[in-house]
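One protein chain omitted, others in place.
Now for chain A:
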Amino acid sequence: MAVIEAWNLTKIYGRQVACREICLSVEEGQIFGLLGPNGAGKSTLVKMLVGLVYPTAGEAKVAGYAPQDIRGRRQVGFLPENFRLHGWMKGEELLTFHARLAGLDNRAASRRAHEVLELVGLAGEGRKLVANYSKGMQQRLGLAAALVGDPRVVFLDEPTSALDPLGRRQVREILLALKEAGKTVFLNSHLLSEVEQVCDRVAIINRGTVVAAGRLDELQAGPATVAIRLAGLTGELVAELRRRYPELQLEGDRLTLALGGREEIADLVARLVAGGCRIYEVRPGHSSLEDVFVHLVREGEQVCG
């Protein structure tokens, strides 16, 4: 069942299009990653989904309700990018207040505040003023605030941007634990490795438009590389191949090509054999998320530029 849905979500600021006709669907219990270069419209999209920003056109539903609907908000947690927490409060007090706003009574709110402090590794720090927390601690506290209402859907906008490698790993573990508990996580990040490690599905957004979406293996199955060790390659055949595969590289007996898809490998090998080549090894390359991302973003820039 889709717990986050967007239909043609568009946001235009004056003459600048931040998001254009974005359609998304995130199934319950998934970790969904939203990727994109800086200024691609990721944060605007997240803000529209949590009801902070009104779309110019289109519609969205989160947990079955419009983003501004209070019934839906009871089921949503949000860690914004570039946020600040109220420095005059103590960590524990801040979380208790957020839990109260999320609908918990005083005692349950206090208990929940302790639980999430422990979850994000801030147990024992709850009595300090938020103003005295380090940046990393504030990031963890922000994550705790997002989780304090025990939400069904969690939106995290760059949750690890201020964290050290240890903190990042801890956040990844929290995300996986949330998934185990059946929660849905919408992760907005530009850290590809992070997304690659935890996300079930990914959408790549560039210049306000979704340029690719799907399971990680689907996306990575797109453009592929192949390295072939061979002998008997003629100059004529190299020229023919270069016309079809402009990124061809030939080093000694090793030929590397960027293909449109893995299904092209068989045809390529058949052509090489027909051209008189002896094939010793065919090694299909694994296209990383970074390759896919860079390829799609560059492609978009060429089209727009």
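Simple rule for what comes next: a residue touches a chain if its C-beta (ideal position, glycine included) is under 8 Å from a C-beta of that chain, and two chains touch if they have at least 3 such contacts; residues count from 1.
Keep this in mind: contacts and distances are computed from a predicted model.
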item	value
From "NAD(P) transhydrogenase subunit beta", "Anti-sigma factor antagonist", "ABC-2 family transporter protein" or "Fumarate reductase iron-sulfur subunit", the hidden chain's UniProt protein name	"ABC-2 family transporter protein"
Of A:V26, A:V50 or A:V171, the residue in touch with the unshown chain	A:V50
Hidden-chain contact residue, picked from the options A:A145, A:V185 or A:C199	A:A145
Residue touching the undisplayed chain, where the options are A:V3, A:A60 or A:A102	A:A102
Residues of chain A in contact with the chain not shown	47, 50-54, 70-71, 73-74, 76, 78, 80, 82-86, 88-89, 97-98, 100-103, 142, 145-146, 149
